[in-house]
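Below: the structure, in structure tokens.
One protein chain is absent from this view; the other protein chains keep their places.
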Amino acid sequence: MRNAKAAAKELLLGGRYPEILSRLGEKRKTVRVLRSLLYEDEPLVKWRAVTMFGWLAREKPKLIDSEVDRLIWSLNDEAGSIGRGAPETLGEIVRNNARLGRDGGKIVAHYIEDPETCRPPNRNPEILIGVLWAIGRMGERRPDDVEDVLAAVGNFCDDPDPNVRGHAVWALGRILRPGSGEFVRCRTGDPGRVLVYEDGELRACTVGELAREALLKQKQTGESGA
Amino acid sequence: MADHKLRETPLLDELKKGPWPSFVSDMKKMAERKPMVNDLLGQLELSYKEKKGHWKHGGLVGVMGYGGGIIGRYSDAAKEFPACAHFHTVRVNQPSGWFYTSAALRELCDIWDRHGSGMTNMHGSTGDCVFLGTTTDELEPIFAELTEKDWDLGGSGSDVRTPSCCNGMARCEYACYDTMDACYNITMEYQDELHRPAFPYKWKFKFSGCPNDCVASIARSDLSVIGTWRDEIRIDQAAVKEYADSGMEIRANVIRKCPTSCMSYDGKEITIDNKNCNRCMHCINVMPKALRPGTDTGATILIGGKAPIIEGALLATVLVPFIKMNKDDDYQEFKDLMERIWDFWDEHGVNRERIGECIERVGLGNFLEAIEVDPLPEHVHHPRTNPYIFYEEYFEEVDDAEAQKA
Partner (left out) sequence: MAEPAAPRKTDIGPPHYEQFLHPVIKKNYGKWKYHEYMKPGVMVHVSETGDKIYSIRVGSPRLISVDVIRMFADLADKYCDGYLRFTSRNNVEFLTDKEANIDPLIQDVQAGGYPVGGTDNSISNIIHTQGWVHCHSAATDVSGLVKATMDELYEYFVEMKLPHKVKIAAACCLNMCGAVHCSDIAILGIHRRPPQINDDSVSNVCEIPTTVSSCPTAAIRPTTVEGKQTVKVDGDRCMFCANCYTVCPAMPIADPLNDGVSIWVGGKVSNARSEPKFTKLAIPFLPNNPPRWPEVTDAIKKIVDVYAAGANRYERVGEWIERIGWPKFFDLTGFEFTKYHIDDFRHAGETFKRSAQIKFQ
């Protein structure tokens, strides 16, 4: 397990996703290794593991056919699972394979309204950011699926935590829906720093940058989204 | 004393009475300096009044880098009892055999007094030292202080749960292998699996030094390691005589209680037909001065014990009748077996299915084949009684003419 984990980590950092299966074997034990990497302290490893689950959902769905159950359970488990990485991974699976994702997308999206997870004062910022990111990724493909939580996402655009604000803005930027623009527009001058995972890389920027990009994207894609 | 108003708890106060030590009296004292315990008592009083619990389902909290070890808990009556609105539990991996020094206990108490309710379970059902009740923002400081003093969190969720063991060779003459070393070794080996849930469901290891099974491993663990021996029970006939002289009724209490009738006593000496002994421990339990397990010792490994949820309770079933739990090679044989079992579980286990249920679904025979363990009569009470056999091999008809041509 330790060797497999080290190998997978290296391949993830190198962005060599298909090689993970050829090197570690096209078997569920490899999936276990990837699950374990979702807890990794090194953010890029964790995020790339999330991407890898998306890749598997697209390319090898059979290998992870029970993953959605597992991930939802890890968010629901009353016996102390923390669900670390679960929202992001669910989002990425749903984005890449809606059939495999089943109700997972809807459930993740609704975590945004869960008082113990995403609402102050109890909220868990790590899970909240994962949920926001998942909403952005899923909504980019299928905006209808996340329609009824967009207002809730919008409310996080003036959160005191810049990382939360940034991810809310980033998520709305992916989802071209009427109304989203309002929340984003208020943040164009926001200097708060945010670290967001985008296109397979971690990107350090300001909330303002994300807001301006989101508005530009909406403009380019057509006024329908504004 | 307290600068908060102490809760009135007339129902709970009834539990201050009686000779057994009262958790209510203890908590009431803590409530004087811990508002969280004061409100916990208030909420518990409400539960006693309404006959209903007031904790919400789940809660996603933890420490960085780990997927388990903390159980999130929130009150559904937080308005009324704000000080216990958050009431998370911290599982601290106990030392093997639950041995402590006073200094170690004070270290744990001081950390917990600074950062939590001060209430504990010594210990939780799986074996951890459990800190009961704290808030989210205290979790990282608790973890930092624990690890600073060389303590770590235990398991929770779908991971290797904190292994536990009996006191074994430390204080028991029955121990057939070093349970405390094995438990420590396995706990260290699987730290990653313990802290980062990546299995279909929980996985419990328990190590008992003899078939008395003081940690209930056969009932409560997915992988139960029970000490046993292959050679002969050691007999000290002089001590047998001492027991007889002291009035023990050896025939009634030992010989006739032997489940295999493999013992006899002629009024002077005990003889044992060791080939027929099934290592039940009864005679040794009754006459520990006179009878001892043999010296060719090791363990029986059993798999799949669990409580009822979901498909019904299971006692663990025999997997390996005898294994040398060998410290010198770092329990390699045991660990190799674990790798094969977990590979199987990865492939065949479904979410929230314990290994015992998985084996029942797939079939013990198929499971054994997959993990490369030969089927043995020791694996069953008796062979199957039904003829519904999934034969996997048969002869193909051979076409004589075709065969001749070839």
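A and B are the chain letters, set down in written order, and residue numbers restart from 1 in every chain.
As a working rule, a residue touches a chain if its C-beta (ideal position, glycine included) is under 8 Å from a C-beta of that chain, and two chains touch if they have at least 3 such contacts.
Here the structure is a predicted model, which is why all the values come from computation and not from measurement.
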Neighbouring shown chains of the undisplayed chain, as defined at the top: A, B
Of B:Asn38, B:Asn93, B:Thr136 or B:Ser158, the residue in touch with the unshown chain: B:Asn93
Absent-chain interface as seen on chain B, which is shown: 11-12, 14-15, 17-27, 29-30, 37, 40, 44, 47-48, 50-58, 64-66, 73, 87, 89, 93-106, 108-110, 112-113, 118-123, 125, 132-133, 147-148, 150-152, 164, 166-167, 169-173, 175, 178, 180, 184, 187-188, 191-192, 195, 211-220, 226, 252-253, 257-259, 279-282, 285-286, 288-289, 292, 307-313, 315, 351-352
Residues of chain A (touch criterion as defined above) contacting the omitted chain: 41, 43, 68-69, 72-73, 76, 78, 102-104, 106-107, 110, 113-114, 125-126, 129, 163, 195
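Rule of thumb we're sticking to: only the chains that are shown with their structure count from here on.
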Interface residues, chain B side, partner chain A - complex: 56-62, 64-72, 74, 85-86, 89, 91, 136, 156-158, 192-193, 195-200, 202, 339, 342-343, 346-347, 350-352
Chain A to chain B touching residues, read off their complex: 1-2, 5, 27-29, 31-33, 35-36, 38-41, 66, 69-70, 73-84, 116-117, 122, 124, 127
